[in-house]
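Read the structure below first, then the notes.
Of the protein chains in this complex, one is absent; all others appear in place.
For clarity, chains are labelled A, B and C in written order, and residue numbers in each chain start from 1.
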Amino acid sequence: METVIIKGQSKLKINSPVFIAGLPGIGNVGKIAVDYLIEKLEAKKIADLYSSHLPPQVMITESSRARLVRNELYFKRLRKKDYLFFTGDFQGLTSQGQYDISFSILDYISKFNPNLIITLGGYQIGKLVEVPRVLGAYTSDDARKKLESLGVVFSKNEPGGGIIGGAGLLLGLGYEIFNVEGVCLMGETSGYFSDPKSAKQVVSVLAKFLNLDIDIKDLEDKAKEIDELTNKMMELPASEEKKEDLGYFG
Amino acid sequence: METVIIKGQSKLKINSPVFIAGLPGIGNVGKIAVDYLIEKLEAKKIADLYSSHLPPQVMITESSRARLVRNELYFKRLRKKDYLFFTGDFQGLTSQGQYDISFSILDYISKFNPNLIITLGGYQIGKLVEVPRVLGAYTSDDARKKLESLGVVFSKNEPGGGIIGGAGLLLGLGYEIFNVEGVCLMGETSGYFSDPKSAKQVVSVLAKFLNLDIDIKDLEDKAKEIDELTNKMMELPASEEKKEDLGYFG
Amino acid sequence: METVIIKGQSKLKINSPVFIAGLPGIGNVGKIAVDYLIEKLEAKKIADLYSSHLPPQVMITESSRARLVRNELYFKRLRKKDYLFFTGDFQGLTSQGQYDISFSILDYISKFNPNLIITLGGYQIGKLVEVPRVLGAYTSDDARKKLESLGVVFSKNEPGGGIIGGAGLLLGLGYEIFNVEGVCLMGETSGYFSDPKSAKQVVSVLAKFLNLDIDIKDLEDKAKEIDELTNKMMELPASEEKKEDLGYFG
Partner (left out) sequence: METVIIKGQSKLKINSPVFIAGLPGIGNVGKIAVDYLIEKLEAKKIADLYSSHLPPQVMITESSRARLVRNELYFKRLRKKDYLFFTGDFQGLTSQGQYDISFSILDYISKFNPNLIITLGGYQIGKLVEVPRVLGAYTSDDARKKLESLGVVFSKNEPGGGIIGGAGLLLGLGYEIFNVEGVCLMGETSGYFSDPKSAKQVVSVLAKFLNLDIDIKDLEDKAKEIDELTNKMMELPASEEKKEDLGYFG
């Protein structure tokens, strides 16, 4: 089979969309953020991506229905501006699979003439923080300037080792191969559990950046739940020294 | 070489068959069940599938003859209804290999316009049970309803982690890429040995579902043999606590 | 690059050759045997096979010259009968690589209309034996009969687990995909070192089978050297119990 198969609606009229991607990864920050945007903006699914680079597996849904693992592309038009959202069950299992999937979705959306790529992810810092920062990397100078003014931290040292996986590849391949500039937003996260608090920070910045009106309350509620849970664990005896490093928590 | 090569008979007239697949896997339930159906229904082999995703190996037959490892497709017409059976020595060695082989056989049979895919497998529960349940997952609502009435358990929690390998992929790719609905039947099994008892349950349900007249006696005999063997082991001193969990038995 | 590249002489007139293959493997029996045949029969190289499935490496020759790792095809005509010999530095690194290389060389020689495939290898028994047996597996009934009369052992239990790697695949793919019958000859070997004694047995049987006049003396000399070496080790104190099992010798 083709290593990537995209089943999409035809005859879509999408103009110079902003492409926003968040796949499973560190603290699941990117996926939580994009799934939240899809839900709150009521974006509509326009394509499924299947790939032999994903696990050879069907998921079982609530109704015990089987469905093949996939990545998904959603679309939303807001005040005459078009947005595409890319999420999914998994990232590619291998290095080559990650390239292949990232390239394929970029190739697929290139017909819509995207004008900006925004990838979302987590930046693992190995400890809990009160207010996670949002770090950035960019290929678009304009986006960088505006995001910096919104508090996003651009630093040559963070992330020091580069950005691995879809959040990096969609940005890199987008720029080098498809000539679309972009930016990557990474929410600080302990990385030890699925982190809605970090995702909330990312969504907040993104909403300001794109001038989107998004109700952030549900994410705040989930973030509070996690905060309470981790605070309780902190109060347990003999866990004092763990406050700084939750190594194997979650 | 092509990663999958199918050597099949030409000029076959097969109409809207039910495609039934059982490959080696957990408790070998799927393969035992399909091999039993092939034998009892005297289905005729119509194609061999060779693949570089299978082990690089020849098997040695009873007569010391060498034969390349393979998957096999059998055909049977019963009361004007056509059936295809898919079995084999191995599943694909890698994730990509599993996709490739599943896709290829689905592509091959798509010319016959299949109307239902049934994949058979085992569901590992890690202990012995008196009467294994048959669990189901589905993409066909009709099949689900009928199977549920026959006692098959459909649950969002079982199997919780989805269905991995050919039993999942043939169902998932069949539905998403080839537009053929289907169902997966999984017999409960300890998973510690090749399990004819579980296969018997699966075959019984399947026979009722498809209205096939299949003598189940040989499977019952094999199931009894295994039961006697495991009962003897249970009676050995100091094995009392193992009755519930046969971890490394077999 | 193409995963396999064969650089061969053009305009060769080769008619229905016997194809004899021995690649590195257990006890190196197959490769020693085929290399010996090439040397003694003064066969001429007619093709090099390069592949991305081989290690990414150049070898350094006696004169410090670098040469890419490869497999090689040699040709010899003897009394109007044609022979091809296949040897090499390595087998494919992966399962898929083994299929690819075996398929490619069979595809390459198919234009010469080969009439028999003979693969040579070692059969690991984990101990030293005075006179190694030669075991066989076959897809050619005729070859089996003749080889049995020459003392080759054909058994459903040996090798029980099938034949893995090139010795198996060339036989299996040759028969199933290229319609060429064949036989595999495996010399018993401890498997703990490169085993000229086992190779000698294989070459002796093969020479009789093919009616070839081959001076076996050099292999006998090397076999004696190994025998003397292993005998000396046996006589060392405290090594008595190791006579039966040389586990990590060599």
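Basically, a residue touches a chain if its C-beta (ideal position, glycine included) is under 8 Å from a C-beta of that chain, and two chains touch if they have at least 3 such contacts.
As the structure is a prediction and not an experimental result, all values here were calculated from the model.
The hidden chain, counted over the whole complex, makes contact with A, C. Checked against the full complex, the candidates C:Ser64, C:Asn157 or C:Asn179 give a single residue touching the omitted chain, namely C:Ser64.
Within the whole complex, the absent chain has one touching residue among A:Ser104, A:Gln124, A:Ser198 or A:Thr230, and that is A:Ser104. Remark: the residues of chain C touching the chain excluded from display are 1, 3, 5, 7, 48, 50-70, 93. Residue positions on chain A in contact with the hidden chain: 92, 95-96, 98-100, 102-104, 107, 136-139, 144, 154-156, 159-160, 162-166, 168-169, 171-173, 175-177, 184, in rising order.
As a working rule, only the chains that are shown with their structure count from here on.
Common neighbours of chain A and chain B, by the contact definition above: there are none. When chain centres are taken as C-alpha averages, the shortest distance to the whole-protein C-alpha average belongs to B. As a whole-number value, the distance joining the C-alpha centres of chain B and chain C reads 38 Å. Taking each chain's centre as the mean of its C-alpha atoms, chain A lies 54 Å from chain C. Residue positions of chain C touching 2 or more other chains: none.
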